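For this depiction, one protein chain was excluded, whereas all remaining protein chains were kept in their positions.
By letter and in written order, the chains are A, B, C, D and E; residue numbering begins at 1 in each of them.
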Amino acid sequence: MSLARLLEYGEAPPEVRAVYDDIMQTRGVDWVNNFWKALANDPAALKRIWENVKQVMAPGALDPLLKEMIYVAVSATNGCEYCTYSHTAAARRKGMTDGMFMELMAVVGLANETNRLANGLRPPVDAQFKP
Amino acid sequence: MSLARLLEYGEAPPEVRAVYDDIMQTRGVDWVNNFWKALANDPAALKRIWENVKQVMAPGALDPLLKEMIYVAVSATNGCEYCTYSHTAAARRKGMTDGMFMELMAVVGLANETNRLANGLRPPVDAQFKP
Amino acid sequence: MSLARLLEYGEAPPEVRAVYDDIMQTRGVDWVNNFWKALANDPAALKRIWENVKQVMAPGALDPLLKEMIYVAVSATNGCEYCTYSHTAAARRKGMTDGMFMELMAVVGLANETNRLANGLRPPVDAQFKP
Amino acid sequence: MSLARLLEYGEAPPEVRAVYDDIMQTRGVDWVNNFWKALANDPAALKRIWENVKQVMAPGALDPLLKEMIYVAVSATNGCEYCTYSHTAAARRKGMTDGMFMELMAVVGLANETNRLANGLRPPVDAQFKP
Amino acid sequence: MSLARLLEYGEAPPEVRAVYDDIMQTRGVDWVNNFWKALANDPAALKRIWENVKQVMAPGALDPLLKEMIYVAVSATNGCEYCTYSHTAAARRKGMTDGMFMELMAVVGLANETNRLANGLRPPVDAQFKP
Partner (left out) sequence: MSLARLLEYGEAPPEVRAVYDDIMQTRGVDWVNNFWKALANDPAALKRIWENVKQVMAPGALDPLLKEMIYVAVSATNGCEYCTYSHTAAARRKGMTDGMFMELMAVVGLANETNRLANGLRPPVDAQFKP
């Protein structure tokens, strides 16, 4: 059903295997999920996106769990099925409880509601909000 | 420019003033932003949405700053100008630094990118991600 | 600021003038709004889109006011500034009151909220909802 | 497959059962759809969202069928599968015929098209459209 | 599962068959895909949309393969499952290779990322970009 062939480890060229190895080692798992297997049809893109993910999702001013929850918020807003499943699973591995997940969804729902009230009513941005 | 008249405090009926008072008291400010003044054309909706905001954004399993940053993530994803300004300002009041804001944007950007890679390549959801 | 030159009546070729004339006559107004002037850079597209609008927005199983309100609902959901202004104005000309506009916005807001709750929580579609 | 456990009536705490009872009674049906069962993991959110739905979708300046059709328009625009099925079913129960459904879709499609023509061509909003 | 009955050739009225025939002849295939069978519940809409597709997707200033790839880009951005499958298949028939598809997806992903960085950071449009 995938629109790009899923490239398995056994058939992958060395530069793809190197990324797969890094994904598994970084995450402490022994498998690679389908997103990367599809992206591997373009080895340069595979490496580029993975390096982006590693850099962006690393601990920094925000902690990794919070980042993962932001990822879920965006994915649910966009209606991306694959991403909602994969990043919700990732957030749970990093400690997101049922209660945190439900509150996250409540904020996502409310933000989507008031975004459209603002888009429809079109109040001007208050001077106090401008930096 | 607003598509709904902005209802000022001085001309508002008592049930609208009551919500305005609660907004100002809850936030510790002495002004009401334009979003609420536009929504006040429907006093029942004004009260309903404000009660939703108060319930959803209150401290719970997630802290208020994190919730405000999720709000910004959704607003930037949807391209809502008013909401991006107002909730970024709110997040800054609650302690979001420049560094936190830039990392938040980096996650939002990346999530929007990989959402579309998944939507376009259509890899099946891995069994391991299903609860 | 427009990314396509706005083609004024006086400088337009005959096939563009013919569409402008039909727009003004159909709507009972003596001016053409900027959307059409931008689209007129491609006369075939101008004619095609206008014919689509006339066919779709004509009275049928749904009345024109209801159709115009659906147009506003979609435009606010998508955050299209031009379309929100133009179709809200059109809906008001067709009889949409302040009260109707505020209720329309309330439904649009709520639908956007529950759309994301469903997209995030991912409940399976109930068998009862399938035709 | 749901990312939140579906809470069945028999295992639900009293405050959840109370909402389920109200849903069934208000709608005159003897079952609760999966959306609410997923949301019930957060009883306060369940009650809040249901109260919102009851208030917003009640007869007012707009009739309930029109409101349900606006809900379908937003759900199709956002590509929310669950919501498109559930609200189309609800609209049909309230009297939407095949002919009305097809015209609704025609307006939704056209609005999404011209929204992007306006977003891409960027004509300025005409002064006549500003209230 | 379709929300509109799929109208098969054998049961279709003459005006629908005429469009089906034109679709098959124009594309050089001997079957009609489900999108059109669903749309056929409104014969006027079927004819209108098909005429639009023929006019817009014909060779012109842009070649048909490029147009088909733009269609895929929009469909992946919107997360439309049906359209992503159907237009990717169409683009492949017109000559899109694996390498072209993967590069297309890379651009779509990146554009969605920087769109949100711009929507969140809100830099003013540079004077140099204004026509």
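Everything below uses one rule, namely that contacts are C-beta pairs under 8 Å (C-beta built on N, C-alpha and C of every residue); 3 or more make two chains touch, one makes a residue touch a chain.
Because the structure is a prediction, the values reported are computed rather than measured.
**Student:** Report, in label order, the displayed chains that the undisplayed chain touches.
**Tutor:** A, B, C, D, E
**Student:** Just one of D:Leu62, D:Ala89 or D:Leu117 touches the chain that is missing; which is it?
**Tutor:** D:Leu117
**Student:** Just checking the interface: what residues of subunit A touch the absent partner chain?
**Tutor:** Touch set of subunit A with respect to the missing chain: 1-3, 5, 44, 48, 52, 55-56, 130-131.
**Student:** Mind listing the subunit B residues that contact the chain we can't see here?
**Tutor:** Given the touch definition above, subunit B has residues 79, 84-85, 88, 98-99, 101-103, 105-106, 109 touching the missing chain.
**Student:** Hey, which subunit E residues sit against the chain that's not shown?
**Tutor:** 1-4, 6, 31, 33-35, 37-39, 49, 52-53, 56-57, 60-62, 66-67, 69-71, 73-75, 77-78, 80-83, 85-89, 97, 99-100, 102-104, 106-108, 110-126, 128-131
Operating definition for what follows: only the chains that are shown with their structure count from here on.
**Student:** Remove subunit C from consideration and name each group of chains that's still held together by touch.
**Tutor:** one piece
**Student:** If you fit subunit A onto subunit E using only Cα atoms, how far does it have to rotate, to the nearest 5°?
**Tutor:** 120
**Student:** Counting only Cα atoms for the centres, state how far subunit B is from subunit E in Å.
**Tutor:** Inter-chain centre distance comes to 34 Å.
**Student:** Centroid from C-alpha atoms only, then distance subunit B to subunit C, rounded to Å. What do you get?
**Tutor:** Inter-chain centre distance comes to 27 Å.
**Student:** From the mean C-alpha coordinate of subunit C to that of subunit E, what's the distance rounded to whole Å?
**Tutor:** Spacing between the chain centres: roughly 21 Å.
**Student:** Two or more other chains in contact with one residue: find those residues in subunit A.
**Tutor:** Those would be 3-4, 49, 77-81, 84-85, 88, 99, 102-106, 108-110, 112-117, 119-122.
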